[in-house]
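Once you've had a glance at the structure underneath, I'll fire off some questions.
For this depiction, one protein chain was excluded, whereas all remaining protein chains were kept in their positions.
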Amino acid sequence: MARLKPLRTDIAWSTTDKITIKGLDLCQDILGKVSLGDMAFLGMTDRLPTERESLMFNAIAVCLVEHGLTPSALVTRLTLAGAPEAMQAAVGAGLCGLGSVFVGSMEDAARLLQQGLPKSDVEAESSPDITALAREIVAREIAAGRSLPGIGHHIHKPQDPRAPALFKLARDNGFDGPYVALMQAIADEAGRQLGKSLPVNATGAIAAVACEMGLPWDIVRGIGVLARAVGLVAHVLEERRNPIAREMKTMIEEQATAHFR
Amino acid sequence: MARLKPLRTDIAWSTTDKITIKGLDLCQDILGKVSLGDMAFLGMTDRLPTERESLMFNAIAVCLVEHGLTPSALVTRLTLAGAPEAMQAAVGAGLCGLGSVFVGSMEDAARLLQQGLPKSDVEAESSPDITALAREIVAREIAAGRSLPGIGHHIHKPQDPRAPALFKLARDNGFDGPYVALMQAIADEAGRQLGKSLPVNATGAIAAVACEMGLPWDIVRGIGVLARAVGLVAHVLEERRNPIAREMKTMIEEQATAHFR
Amino acid sequence: MARLKPLRTDIAWSTTDKITIKGLDLCQDILGKVSLGDMAFLGMTDRLPTERESLMFNAIAVCLVEHGLTPSALVTRLTLAGAPEAMQAAVGAGLCGLGSVFVGSMEDAARLLQQGLPKSDVEAESSPDITALAREIVAREIAAGRSLPGIGHHIHKPQDPRAPALFKLARDNGFDGPYVALMQAIADEAGRQLGKSLPVNATGAIAAVACEMGLPWDIVRGIGVLARAVGLVAHVLEERRNPIAREMKTMIEEQATAHFR
Partner (left out) sequence: MARLKPLRTDIAWSTTDKITIKGLDLCQDILGKVSLGDMAFLGMTDRLPTERESLMFNAIAVCLVEHGLTPSALVTRLTLAGAPEAMQAAVGAGLCGLGSVFVGSMEDAARLLQQGLPKSDVEAESSPDITALAREIVAREIAAGRSLPGIGHHIHKPQDPRAPALFKLARDNGFDGPYVALMQAIADEAGRQLGKSLPVNATGAIAAVACEMGLPWDIVRGIGVLARAVGLVAHVLEERRNPIAREMKTMIEEQATAHFR
């Protein structure tokens, strides 16, 4: 028999009369005192947020809850049409598309920022030259044929309105540090090197603010995932009250098979 | 070509410079002002909660975020082990198990309460006889061979501690109306008719409070789904930092195939 | 610590040099000898099919592989558009909609047949009166307000062409026994009692044939699930070669939010 590492979790455990989550008693310390967004922060950091962190973290999560009939929302609705008894699977299916194309760009941006500007550099006495760093990152990524995450938007032009709104909140609450500066410098520099306006978009702003809050880049996508679950539940409700999935399916099928008819 | 009903959504829409969600401007009215839990309430009701509603709604959602290594948490971790690049699918897979057995019982309890005590009866001048109603419901469900949802718990004995905690919050915030009374009366009556203690559990308390808040029973499961998504993201992070999925798999496989060896 | 039932699986196990599946050596007994469809039969029955069973089982599975741009196919394509790196989750999401509405009706029909005509009755010396049984079942279901599964079709009129094709194969291969007769009698009787033509559809024919083959009703949906997985992989490939998901999304969103503009 294989020698196994003992299994261990430190998130939560319960006895017959108590549920403990990250060291807090659910019934005494959490219920009525901690909001849903703050629970998400607790899950990602092992502590409750300060008031400013709470405001900022909830803002970036809320920003990702809803964007209308996204592919994810359509998936949830189409799934519900076939399995109305399993709304949990309709939401689960909807989450499956939050991959590299949209929500993944938040993760990519956060990684670019954290790898470009490691925590040790931020904490060093001499502040890093953000402009030079941005120039170097942009040149490197362009040379490698990679697209730069967190900038530009195919719908929101000239600028994704969520980015300045989030950056304003970041300023008002003390989160406008070197990562926000670097993200903006990358956008400026990419615009210059590529010869077109590429302002920071919502995913870039969220990534930058998440870095300011000390969240590791590899959990940043998780903010999008949990936020979108909140949004998809509203689509379940609307699909039940005013269904569109069947019509949508018929319309698409008719159009896509018209060349056969 | 089939005549189709026009497709329509009223949740959200966007232009190049604005995202509107349930009539609110995301950047002006929501970011920095509305928390994640309140967004969930907005998605289920078409309006922002009052302060008391916010406290109560966040409490019931928070109550469902985390319960340790649940089957859902194990699913998320096992899925992540095979596809670490797709955490969104690991969370999505984890949600798929929130069906009739656990989270579904919230829905069942809410339906039982809303069908037993329709809104019109609640709003009628003469208040309904809650005890008689509970007696009738319990007798009918037992006679039909159905188990009563929202009462008893296989681990939390003698009582699920979340239920009194939620009921206290309900009292403190004005949500201890007829549905809370009916849920408790059903538990008492079931205990009497079945001859064992079956106090209200967390799902029963959540269902009752959700009814007090006017949420339709068929969206109550959604609170569990979105809350659990928040919890599962924390399991993604822990599985990355301290993985247990492979050991778990080896341990189970060895034990389950021992009779062959 | 809780006393637990020992875990046990009898499907498969492996040693360093051998993989055993349902008692067969994968490398010696299966590879090159057993087809994919026959493996599915093995998984559902614990033995390999006879030649006739193989032909019949493959036919019912093949019948469910593909039906164009179904909601499931759209889900797979929309999910792939967001997470092209995770085709497994795109297929997994597509399967989530195979619930009560479409594939579930196969299960409902198989249950109706097996509960109406238990194996013991089939094996009894005196053959059951199929017509009387059908009349009774139809009357009971209509009285209970339930719709009868496996009959009628919203597109394929006057008749789903798959049903007679499957029934012909059943006759040619010795599977046209009492369950096929009962399914057809139910369709006739329902047509009579409801006053419109309601011939057996594909799901009804599959259910009847599956009953003839001795498959338990609660696994019949599984044939649809595995068959559709085969079909969804082809949609992944087509979506990669000639993507439609983004256009589809834009078209739907524009139409569904037109009332705002």
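Per-chain residue numbering starts at 1, and chain names A, B and C are given in the order in which the chains are listed.
Methods note: a contact is a pair of C-beta atoms (placed from the backbone, for glycine too) under 8 Å apart; a residue touches a chain by one contact, two chains touch by 3 or more.
Given the structure is predicted, the values throughout are model-derived calculations rather than measurements.
Residue B:Ser72 is the one among B:Ser72, B:Gln114 or B:Asn201 that touches the chain not shown. Among C:Asn58, C:Ser105 or C:Gln184, the one in contact with the hidden chain is C:Asn58. Residues of chain A in touch with the missing chain: 6-9, 13, 20, 83, 85-86, 88-89, 92-93, 96, 252, 255-261. In the full complex, chain C touches the hidden chain at residues 1-2, 4-14, 16-19, 21, 26-28, 30-32, 34-37, 39-40, 42-44, 54-55, 58-59, 61-63, 65-69, 86-89, 91-99, 103, 155-157, 159, 161-162, 164-166, 169, 172, 216, 218-219, 221-227, 229-238, 240, 242, 244, 247-248, 250-251, 254. In the full complex, chain B touches the hidden chain at residues 68-72, 74-75, 78-86, 89-90, 92-94, 96-104, 244-245, 248-249, 251-253, 256-257.
As a convention for this text, only the chains that are shown with their structure count from here on.
Annotation: the chain A:chain C pair of sequence copies touches via predominantly the same residues, more than half of the used numbers being shared. Comparing the centres of all chains, each the average of its CA atoms, the largest separation from chain C belongs to A. Chain geometry summary: the mean Cα position of chain B and that of chain C are 31 Å apart. Chain A and chain B have centres, each the mean of its CA atoms, that are 23 Å apart. Inter-chain centre distance (chain A to chain C, centres taken as mean C-alpha positions): 38 Å. Those residues of chain A in touch with two or more other chains are numbered 68-69, 86, 89, 92-94, 96-99, 103, 244, 248, 251.
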